[in-house]
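Worksheet: one structure, shown below.
With one protein chain withheld, the remaining protein chains of the complex are depicted in position.
Labels A and B are assigned to the chains in the order they are written; within every chain, residues are numbered from 1.
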Amino acid sequence: MNSQLPILLVIVPLLAAPLCLFIKKPTLVWLFASIVSVLALLFSLIILSQVWETGELVYSLGGWQAPIGIEYRIDLLNAYLSVIVAALACICLLAAYKSIGEEIKKGKQTLFYVTFLLCLAGMLGVVVTGDVFNLFVFMEIAALSSYVLIAMGKNRKALIASLTYLLVGTLGATFILIGIGLVYMLTGSLNMQDLSVLLLSAPQSNTLFTAFTFFFVGTCLKLALFPLHWWLPNAYTYAPSIVSVFLAATATKIAIYILLRVIFSLFGSEFSYHTLPLQNILMTLGLAGILVCSVIAIFQQDLKQIFAYSSVAQVAYMMLALGMNNISGLMATLLHLFNHALMKGALFLALACIMYRLKSVQLSDIAGLGWQMPWTMAAIVIAGFSLIGLPLTVGFISKWYMLLASFENAWQPIALVILFGSLLAAVYIWRIVEKAYFSPLTTNNQHIKEAPLALLVPTWLLVLANLYFGIDTRFSLSISLHTAQMLLGVAP
Amino acid sequence: MTYLSDISSLQLLVILPVFACLAMACTRKLKNACELMSIGTGLVLVLVTCQLWHNFSLANQVKVEWIELIPGLTLSLSLTPLGLLFALAASTLWLTTALYAIGYLRALQEHSQTRFYQFFALAMTAVMGIAFADNLLTLYVFYELLTLTTFPLVVHSGKETAVRGGRVYFAFLLFTSVLFFLLAIVGTWFIGGSLDFTPGGLLNRPIMNTGALSAASLLLPLFVLGIGKAAVFPFYQWLPAAMVAPTPVSALLHAVAVVKGGVFTLLKVCLYIFGTDVLVELPSQQFMLYLAGFSILFASFMALQQDNLKKRLAYSTISQLGYISMGALLANGSAILGASMHLVVHAFGKITLFFCAGAILVATNKTLISDMTGLGRQMPFTMVAFFIGSLTIIGLPPAAGLWSKWYLLQGAMTAEQWLLILVLAFSSILNIFYLLPIPIRAFFSPAAAITVKPPVNRVPTSMVLSIAFSSTVCLVLFFLPESLFQLAQAILIRSGQ
Partner (left out) sequence: MNILESFNYWIVMALMMCGLYIMIAQGNLIKKIVGLTIFQTSVFIFYISMAKVTGATAPIIKEGLELYSNPLPHVLILTAIVVGISTTALALALVIRIRQAYGTIEEDEIRAKDRLE
């Protein structure tokens, strides 16, 4: 059974998706989808513990051995990400019953769950596969389903946002496809493990350089690195609330995973950091992203826009840490993959609660809400603390390692900018807190009750996770350390 | 009488107020419940702290490790003489303030009293955590916690002015702690390899060996500016802004807990991170001393110009904090003695002054000094207490301020900082000018100038008791300073003097 787990992780949601169509009642569809996601979470946790104990898990599709056949190869990085994706999917589906029930028409709710499961399957596929083209296919499965999910938003702007995301995302995917083609031309192999060996000994030609560049730009389009980020804010804002939660927590992480694989597994860090001036590029774009997007977030009127721009800034943090090219930096990136999923998941879920009661997430509409919906706003406050990076939250741990990484590179001014970014985050969190707690209650808000338990429980699960993993850091730290050492090829 | 081991006592001091807060949440509906619990918790804290003091000896190590946040860095508590000093002052004054607050909140019929007591308790946890922190990381955690828990107290009234004041408060404290303090902490970790408070200074060995004096020199200003709670110029604005808080909050937190937490942190950093040997070698030490000196004078001048009593007291606090910061930065034997003693003495003196300000507010609804001429006839007790408090701050006998200022002056002389001696002397004169006129005009102004005509409200008994207690301690510490002195000396021994 254990050896079948890698393929089961992908197959179960993939097959479950069309099966949803046979179930008539939306409640049962939701139940079915939730059970599938819990199964996926269980599988990913078992895989993680197994990989932690014994090392890589390998599964060859159809019994065809690599490098001819497609194989699934799970090491610590894959397992870590699969847990993040599956856990967030579980929590989203837990909250989806009420939230989607409110935001999507009854007839279309089944289709929502179908698409959600397809998206989950696609993301899990990206994370477990060991074949580059298979990666592309699953990436597109996940992307197409997310375009559909976004387009289900109530506002007609969701359609435009989805189309923009489609155009940009397909552009990025096609660039990656070109990269794959070039790499195939050079080596004749599509297996990632194989490529890592072959590419090392490949002649240093323009083709190699071009391939790397196409991969890099393609993934940057997908992960919304400033300035290629313009599709993200609208996509997250106008999507249904649960979709925003799921995408904010996972979509960009998957793209970062692909970038990590490209840099470290395919091309090797030696090559990657020296062909392109990767350190300079990532550092510059990262810094620009942090500062510019945080400032833009401060001036937004729509709460979801604030957090969408905040997400772009957080991705920029991860890229900055990646650009440091040392163990602490890579650890910071990996930590932040997990921590940001927790933070943004909690924030967007709290916004889902507000949307459920208020039918709006405009800053002007939440006046005085802190007293009507105390638990929801408290969730935003605590997750906000995590975003700022106050101690005892997960955000502090990521910030610490980023600061350590910049000190190791003797880039102290960068450390100052990282901290300044935290202060900018404090400003937009403060704006929300001030409106919610210190503005007089509007007549509209006087009869607003607290969000239903079905929405509050998942929100607070994530908030408590923020606090728990900020105090008991063994899980995320040990995995990040080992993964970073493995990727950089340093002995533990 | 040892019912509790020292280790359990240490943890109890930090955790008990949290339970008190939760208990208050559960018993919201019961009348007087939160007040009883406040007093009760305060009593327990004082008793446990006294027991720790009783059992204290430099020989045995009392340390408890909670959890490892980052490999090599744990959240841990330990008992040190400096921490004990701070905890004693803080717990005693918390009990006093809790008593005071009962009368004050009832007299003014403040809203949301339960919430007030809850955050009051949580702030105490943070203070205890700061006092007993074993390493910089633990201290930073509780330092930020203090900012977060005192914020709702500052904006308690919910009015526009309170929110604006709260915004300044939060902005300044967060800005300094995130941008400078955290940076300095990471820098220390990077240079020193650890964040433990080490007798003799953590950076003593690595600095002396590798000659990384310039790096440490950069760290010092980062610490001084980053510890915003010490209100060193130019990051002092939050203190006057926080005066929008109810008087018990201003009294305890901004005369005792928050600001003392700040200078306590600075003392710990100077003594146990840098160490006295390293500190005198750093080129930036001189600049920081001048900054502290400037802070003292600037705040004194600003105090002179304030007509609002609480604002004047706030600027006076900034000035007095400058004294302690200066003592910490001078880092020789007398300076450390003076700084530690002033920590306690100023706490009692300032809280007396704030209590009197609150009593005046309750009795006559006045906040401006110009309205308080002739008040001595109506409120003799309050004004006498005010007088004693002023003497403490100025440093004149028979109030305890004399001893601490004496040692600070000696410290400056030992270090041959003649400019600073001038600053100290001049500032003491300024202290006289901005504090003494208040009680003098209250008692000795001619009958024609009396502006207080309508009958005054009765000042609640609990407030009177608190004022009596704190002013008595000011006098007692003058006549019997030995125990305070002993504890301060223990600090010296531990820091390797």
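By our rule, a contact is a pair of C-beta atoms (placed from the backbone, for glycine too) under 8 Å apart; a residue touches a chain by one contact, two chains touch by 3 or more.
For clarity, every value in this text was computed on a predicted model and none was experimentally measured.
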Exercise. If you put the missing chain back into the full complex, which of the shown chains would it touch?
Worked result: A
Exercise. Pick from A:L81, A:V128, A:L177 or A:L287: which residue touches the chain that isn't shown?
Worked result: A:L177
Exercise. Out of A:I7, A:V38 or A:L163, which touches the unshown chain?
Worked result: A:L163
Exercise. Among A:L144, A:L285 or A:A379, which residue is in contact with the omitted chain in the full complex?
Worked result: A:L144
Problem set entry | Residues from subunit A at the interface with the omitted partner, ascending | 133, 136-137, 140, 144, 147-148, 151, 156-157, 159-160, 162-163, 166-167, 170-171, 173-174, 177-178, 180-181, 184-185, 190
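Just so we're on the same page, only the chains that are shown with their structure count from here on.
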Exercise. Any idea which subunit B residues touch subunit A in the complex?
Worked result: 67-71, 137, 140-141, 144-145, 148, 155, 158, 163, 167, 170, 174-175, 178-179, 182-183, 186-187, 189-190
For this session: Enumerate the contact residues on subunit A facing subunit B in the complex.
Result: 385, 388-392, 397, 399-400, 403-404, 407-408, 412, 415-416, 419-420, 422-423, 426, 430, 434, 438, 470-474, 477
